[in-house]
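A protein chain is absent from this complex, but the other protein chains hold their places.
Every chain is named by a letter (A, B and C) in the order it is written, and numbering of its residues begins at 1.
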Amino acid sequence: MKLKEGDMVLLFSADGTSFLTVISRKKLSTHLGELNLEDALEKSYGDFIETHKGEKLFLIKPPVGEFIRRLKRQTQIIFPKEAGYILMYLDIFPGAKVIECGTGSGSLTTVLAHFVGENGKVFSYERREEFASLAEENLKKWGIRERVEIKLKDIEDGFEEEGVDAVFLDLPNPWDYLKQVKKALLPGRHLGAICPTFNQLEKLVESLKKEGFIWIRAMELLKRDIRPSPGKIRPEDNMIAHTGFLVFATLINEK
Amino acid sequence: MKLKEGDMVLLFSADGTSFLTVISRKKLSTHLGELNLEDALEKSYGDFIETHKGEKLFLIKPPVGEFIRRLKRQTQIIFPKEAGYILMYLDIFPGAKVIECGTGSGSLTTVLAHFVGENGKVFSYERREEFASLAEENLKKWGIRERVEIKLKDIEDGFEEEGVDAVFLDLPNPWDYLKQVKKALLPGRHLGAICPTFNQLEKLVESLKKEGFIWIRAMELLKRDIRPSPGKIRPEDNMIAHTGFLVFATLINEK
Amino acid sequence: MKLKEGDMVLLFSADGTSFLTVISRKKLSTHLGELNLEDALEKSYGDFIETHKGEKLFLIKPPVGEFIRRLKRQTQIIFPKEAGYILMYLDIFPGAKVIECGTGSGSLTTVLAHFVGENGKVFSYERREEFASLAEENLKKWGIRERVEIKLKDIEDGFEEEGVDAVFLDLPNPWDYLKQVKKALLPGRHLGAICPTFNQLEKLVESLKKEGFIWIRAMELLKRDIRPSPGKIRPEDNMIAHTGFLVFATLINEK
Partner (left out) sequence: MKLKEGDMVLLFSADGTSFLTVISRKKLSTHLGELNLEDALEKSYGDFIETHKGEKLFLIKPPVGEFIRRLKRQTQIIFPKEAGYILMYLDIFPGAKVIECGTGSGSLTTVLAHFVGENGKVFSYERREEFASLAEENLKKWGIRERVEIKLKDIEDGFEEEGVDAVFLDLPNPWDYLKQVKKALLPGRHLGAICPTFNQLEKLVESLKKEGFIWIRAMELLKRDIRPSPGKIRPEDNMIAHTGFLVFATLINEK
């Protein structure tokens, strides 16, 4: 299948560098020479195009993890390792209805919308207009804008949805919104949150207990890259040592 | 919505213990007393049932991560942290066609089938009949048996599919099957594998390079549980320090 | 040099098992058969003795790290990885005078006494008599009892020493004793502490700032064992994920 305008592509060169772009009729200046993106319209994923210097750039179909890792951002984002784990423990499935707050740059929003599919829906709350706009732009690039309702409002007064399958909070003060979560989330289902500090983790856990949530657990995920150089395999020198602590808890029926 | 026979439930008691089961008309003996699973038929997720001693057990909707973590198994399984990351980097989406080999106990099979949804398909190859049967049983429990074609055969002669969106290899010798992968996988798409040892990682990387794959990367994921006890928040004493190294690579069009 | 009664030895068998003991005229029952420890008196480190079944046990000179790891204990102990790091950052040297509190089972006490040497001194405070006795027994085994003054008393009223080169606190509430530390420690020198929880770490850091300490830092050390099996090199399955957070700070001259 030929690539068309608007398709996302990860351009990957023999020297190991790569960058994400959207297929268009533009020209790109790269460190390997000038590139005519139009050339890609005759091609399929897996093919290559060439710069004016004859440097090959392979057209890779970007996985969603790589898309969010390179997301245009104005905020700290949720990284692939956490996003993947959230999919596993927040009970996400094709067709699910999920609330997320805040939207931020749209990293987790994209992942959730990607996996709930066409029949699912993500309700994403964000107070700041510039973040909502950026997230919208990012969702459009990934082609799933219509699966997300971005709501430019404070959640102090509650969410506008009821009976959702999962809720995720990425806020400085998630403990302040547990009553709102309890109105929106189906009983027996799961709330997730990410907290950069131990103090936030602790305060959230305390509030979750007070509000009657059960199965409260917290963890952190560390990713360690291994240098894939046969004959000298070794972990990479540096790693991101901290992104955030994940917290999960389950709502029970209080009636 | 009331629970019905066949629904999976995570029974969670106030003492912190929990176990997975399928709603049926059976009785269960637990350390908290005898339990009549039939009682759950009048209930919904989030409600509780009681043992004959009056001990409450909450009916939690299990997330897929917890289901596979507690999977009935005869093999080493792929754990939620890796399964989540695979979703992010193997380009899995609702509707995707994915090859996996081997099936093992069906842990990753379940996750893939869960997320490719009703319109997707997982082609899962397994040589050993007892593993295929166990995986089938596990997939039935999770209610997604029909999304998976389990193929009881050796992949030496190749996969029976062409043009799939992703391939994952969980084999002792993934390097022996790269030619087969190249026939089945769409160009520009991604192969993933898990290797318990550095030697396997190295051999796989060498073969991937030889076979012309690009964007070859390897990593490991570590999960560290945090004890959610306000006033004495701390990492748990022990952790699983090694499950396997993940390797990803991208197929290019060689024509 | 021949081994003599009282020498510590790590007995190491071909099957990989090992145990620490003191050379004596006793007999030992082991899973490899009965062992006459007297046989070692004719031997040197590096030689072996045999059980009545002919199983060889090599006589290894135990390094101090292994001695403390296998210490007879009634308390949580400080492990080699932390003890080694403390040596590097607490300004320990042969001849140093060091205060430690509490003694516990004597793990860090042993390491400090080992490295301050014959001209150094460790002043180790412990409130509980049974711990002090056990630590004394452990120090005797390692042959450095005379380098340590164990003081069976509460440090609320202060330390009895002044002008020491370093202080280490292994207490549930180190923040309560910073004024005492300031009287005992030489200015420009370093205080260390170990805290199992984040809450303790935080409280200690707050108090250190209030008391005018500078260069306050905290860290944790993780040790990951690698299975040394050529052809299948890999990290071990399990690890100790948490022993404690180390905190270091430097005293300044307030006059």
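Definition applied: a residue touches a chain if its C-beta (ideal position, glycine included) is under 8 Å from a C-beta of that chain, and two chains touch if they have at least 3 such contacts.
As the structure is a computational prediction, the values presented were derived from the model and not from experiment.
**Q** Touch as defined at the start, partner being the missing chain; which of C:Ile49, C:Leu71 or C:Leu87 qualifies?
**A** C:Leu87
**Q** Out of C:Leu35, C:Val98, C:Ala135 or C:Val205, which residue would touch the omitted chain in the full complex?
**A** C:Val205
**Q** Determine and list the subunit A residues touching the chain excluded from the picture.
**A** That gives, for subunit A, the contact residues 196-199, 224-225, 231-242.
**Q** In the complete complex, which positions of subunit C touch the hidden chain?
**A** 10, 12, 18, 44-48, 58-66, 80-81, 83-91, 93-95, 111, 114-118, 186-190, 198, 201-202, 205-206, 209, 214-231, 233, 245, 247, 250-253
Criterion: only the chains that are shown with their structure count from here on.
**Q** I'd like the angle of the rotation relating subunit B and subunit C after CA superposition, in degrees, nearest 5.
**A** 180
**Q** Just how far, in Å, is the C-alpha centre of subunit C from the one of subunit B?
**A** About 43 Å separates the centre of subunit B from that of subunit C.
**Q** Could you state the distance in Å from the CA-based centre of subunit A to that of subunit B?
**A** The mean C-alpha positions of subunit A and subunit B differ by 21 Å.
**Q** Could you tell me which residues belong to subunit B and also touch two or more other chains?
**A** Answer for subunit B, listing residues that touch two or more other chains: 198, 224-225, 231, 233.
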